[in-house]
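The structure follows.
Missing here: one protein chain of the complex. Every other protein chain is in place.
Going in written order, the chains are labelled A, B and C, and every chain counts its residues from 1.
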């Protein structure tokens, strides 16, 4: 990776959406919106609602399915010199495994991020992220189905993130990423209706940053595989916090909606920080928080 | 209660601190800062740090102990016509039980809020809030030790809040309150040091409101005892959301620091809402979210 | 499409809470087509993460104008903008209105800011027809002189009768339609306004064989097609439906595309 700064799944489309505004070649990686075995329509609208320093979304993982994605978007993505990480999900362990298997030999796909933690899937998928046993089965299954780099993405709403981080490592994951959005809900008191058609959704944005830093710190402390820090990054300092508590890379999510070039600015800011402190690589920052 | 709007533990001192600014008689209840068996000094400084739409605190529960509190503050509080709820904590189940026993016959104390979820206690107290078995033992013990109303205060950082809500009800709690602060961390990237002496702390304020609404909704759905909604209230609408998803009362926390009179303004705002909608009591709003 | 830091040139109130904001946007303004919008990052509102979408009212050289009303947090904060203030704009966005089909007669139907949103189109169309403007009250009827100056006939209704006919605009449209020669050219309608108005236009278009382009107002997130917030249901080939992104494939749709019955709720 040219930079440890990636763009997070679901917040950057499949690449083309931001290509006019952001030089894709300057991204650490593009993590595309979650892909399932078959095309999926996702939730009814409204799908997002803005709250204080946050956004709650219940998009519901609409996607063109593995084949649709490979056909519609991979030719575009292959034109760029940027690693493509496919975020995958399924409704059953078997679906996860099948999706992983299909991506195994797709030219231009560098890694699979395993979304076990999307709170917007009703059919039980949410449980993959908070039930340790189901989590293990999914990671195990995906690991067995592909030679690609496998990065389970952890849910924040668990009693002990360390247990999930270790389980991912034990199951042979090459890295972990965290956090996914935090389950949340908002009500329109005028109409007494939930603000999201799906009733609940996932909170993202600057408001969850400090929660994510704490979780990354806990998780990074118990595993030896690389950790990707995600949650509320809007500026270089936010990314540096993740690196210092133990992440080796980061991903910018919601902030791309506000400022499409956030990931590039974070990259520049990290470079300046290294310069100013006479450091030659990001690696020299990882896990250096002074306790 | 004259109003369902209380002030949350730790954000309103013991009463006198805000008495010049806020008419205490107009509060639904004062929940005082957490009290333990013996006087406690709390954490080193810095103890709080401001983040986007939030505050992270690691005060560490300094308090004058049961006897010190009763002696120093109860005479003051008895002058007012406002229910006093004492927030209690301990380092062991035995300590919780002993604190509860001592408050049992203290004149002017109306209820005990059992803080099992303060993330800033190192000696294992944090576990009371996330380990179901320890949670049960504490609530059981406190229940057995007092005739006072017992309100366990739930931690937000669990995989399934419903399990804890039901456990509280099963153990004989008279109500539950939630949420306590969300474990979080911030790093000063200039010094590479955590911004809090305690390294981690608890996030509160508007940024956690939607997470709290979701948790109250889930918890209220599985118990028949009253639920107190806490988290990020800054205006009447925020409190109304809690009521609509099933809370019977609410508590204002961090917002009192910003606007000391927030709780009174929320009370007024709820009254106006009832008026405008031709409702005669708050009860008519509880749990009325339209799904 | 680009993301440009632009400068406020001027801002003032037009009438009834509607305000006009002039922005110096040399990168974006020259490229705006009728019906396109810009995505505005409102300054001094850090706790709000999303940009706000606004149609471009006028675009002359490097300057573009937005006509808006303070309805919520973002638009109310915008009223504080002063000359020289900077803000970030993404645009031009969306597909905009198509040109007039040969042999068709153009009508415009607008409510609220929709009048502004149709101005560039009115200026670009080769033929001037009738513009129907509806509102609650006289203060909601905007830009009439501008349209008349372009050669359009403007017909007005207000619900309280303070300007034009009393009632909703579809009454005026229906009267015009009834009075119209049966063998006049077929109509091509362009509409922008509240969803109810758009649906009313759509129903008439489908009954009367008009072509009708409606610009829908959906809550938006990214504005560029990435977040899938702004989707609406359109008919798909196999008789089913599919989501389309109103920021990308819209905000303008031919009214037959939209699954109105399913959209009513949204």
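To be clear about the criterion, a residue touches a chain if its C-beta (ideal position, glycine included) is under 8 Å from a C-beta of that chain, and two chains touch if they have at least 3 such contacts.
Note that the structure is a prediction, hence the values are computed from the model and not measured.
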Out of B:132, B:261 or B:274, only one touches the absent chain, namely B:261
Of the residues in subunit C, which ones touch the absent chain? 44-47
State which residues belonging to subunit B touch the missing partner chain. 10-13, 17-18, 20-21, 33, 41-42, 44-48, 50, 52-55, 57, 59, 62, 205-206, 254-261
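Assume only the chains that are shown with their structure count from here on.
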Which chains are shared contacts of subunit B and subunit C? A
Chain whose mean Cα position lies farthest from subunit B: C
Between which chains do we find the greatest number of C-beta pairs in contact? A-B
Which chain is the middle one, judged by CA centres? A
Distance-wise, how many Å sit between the C-alpha centres of subunit B and subunit C, to the nearest whole number? 48
Could you grab the centroid distance between subunit A and subunit B? Build each centroid from C-alpha atoms only and quote it in angstrom. 33
Measuring from the mean C-alpha position of subunit A to the mean C-alpha position of subunit C, what distance in angstrom results? 36
Going by the contact rule already set, what residues in subunit B reach two or more other chains? 52-53, 206
Two or more other chains touching the same residue: where does that happen in subunit C? 46-47
